[in-house]
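Heads up, one of the protein chains got dropped from this complex, but the rest are sitting where they should.
After this line comes chain A, so read on.
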């Protein structure tokens, strides 16, 4: 409006600038009109001055002329573009905490501000309110577009100009918005309570473990209670999943895979708890705390909208974030820290821990979180003169608590012990001057000061390595088929790593420790035909050797009491079944399932008992075991009573049916006689009178036995009655060994004896 007045009254001094921001755009229209007025005034003035000299006719309107043509009719199309008062407001920002300067330094201030803020876009207008000769400490800037204004707010807010001045930047429209917030607060509407069912139901019932079974080549999925006698089915559904299933780490959810995404099921009746839409999902991973789900689909990626990997909040079902994914070769791409606070992944040259990238421009080998604390272990391969390195880094401090240099490294693999007590780095090296690859195990003792490292040298190729969960032993399978050995080592407190025992000539290619430690199953899966060895590592004895022919999987139950070996239809098309064993290697059940695919134990959530409570229970174990044994006996006798009842009913029904059939048979006897010309053939001895009996003797062989040297009647070993419970037909012979031949004076010829077991007679 200051401009307006200035335009309409040229020559007058500019009035003091108003407190309100100038309606700059609005000023243009009045200026236009004012311009007309001014032009009119000027032309009138001009006309007035020049009155006498003009030969031209005056083109001016007469003084009392009233314009009857509206502006809309005249300038309609231009008026359409007439800026509104509200236009352009979205492109204006307000910058506060600007230094207050006098007119001498105003130019410099404007330059500085301009330089800083033109980074976000073209500044079309600026205004520096003044008072008492100094700027007021805030300015208004207008950009060419609202997007630039937003950009400026986002990036310049908090910009530190100097020690005393940190810019605060806001959109001009924000002031209005915040001033118009009503003082009344509407209480949000109460959402009806979504009862998510009792998620921990399965732990309360009887403390039996559950497992999922996929069979009929994926068409059916069942959930069973594990029972020593026979598995008890809880739930069975057709086409519950399209490929396979996964349990969440604490056992709360069952995830099923579908073309359109993932479904989560839980509670007593396995209701659907949540659904995540991710077309073509192939792989999933849970965070350890069960709060987040990571899904991967190779189909969904677009360059500007990463959708290959999505992280979901499980409870709300919301998509939290999407990521690109180059390849799914190393799933899970995101590795979670043990408490779920951080997750990290490695791309070509970056290890990213969200949301803090750690480092870049270094090529990475591999990394792994400690299961016991927020420590990350990673190794970096050799780079020109710098040897390969294994580093242990504490997060979030990023302090390197241990670094170890390794020379001539070919490859490294990281193996954490389950509680994070130890880290084993399997290092494959080619020592200088040799061709072959040598393997060392570098054992990091995480719980000791400064993390000492011990080295164990291995002379043979390593097939498998596994830490004992909850313990300080590890097992190694080494050698080349068929000469494979297993070695058990103990990491002792005194700094030594002791080889406890080595067993050679093993048929094994995988190590399966019990989740509670101490017991281990060495399995020769797939190509080794399912050889199993059950070992107790407290004294390194082999408890049992057994076989499940063509077994493809071994799964311990969460308590470490049972082992399941299975032959999956995915790897072998016949004999698909799962067998249940005790931890000592005693076979309890064989369960055949048509086209059995997969069995997964449901994980248990961590215990709610304190260490003291556990100690107390162990002390009173005798008392508890008495109660449990009684319960077991009751349920067993109940089961056998049920079985006997069932059998009795089946037998009765069958007898009834047979009786009816017999009656029909008897009725038809006359017809049968007729068909066979009067000869009764109903029983084997129906017409025994017609039979003739003939006894024939024929010469078999002659044996001359001198009296006096007669040995007692001799039966060949397989004919001793009762030994194998079987009697073999007569005529079995045995060759007498040379040592005994001498007694009979017949050194050259073997003496044949005839067994004297009874001979069968046949007609």
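Keep in mind that, in the parts below, contacts are C-beta pairs under 8 Å (C-beta built on N, C-alpha and C of every residue); 3 or more make two chains touch, one makes a residue touch a chain; residues count from 1.
Keep this in mind: contacts and distances are computed from a predicted model.
*Asks:* Which name from "Serine-threonine kinase receptor-associated protein", "Exosome complex component RRP46", "Sorting nexin" or "enoyl-CoA hydratase" does UniProt give the chain that's left off?
*Replies:* "Serine-threonine kinase receptor-associated protein"
*Asks:* Touching the left-out chain: which of A:175, A:354 or A:549?
*Replies:* Of these options, the touching residue for the absent chain is A:549.
*Asks:* Just one of A:111, A:233, A:272 or A:668 touches the chain that is missing; which is it?
*Replies:* A:668
*Asks:* Going by the touch rule given at the top, which residues of chain A touch the chain that is not shown?
*Replies:* Given the touch definition above, chain A has residues 529, 549-550, 572-577, 592, 594, 640, 643-644, 647-648, 650-651, 653-655, 657, 661-662, 664-665, 668, 671-672, 675-676, 682, 684, 725-726 touching the missing chain.
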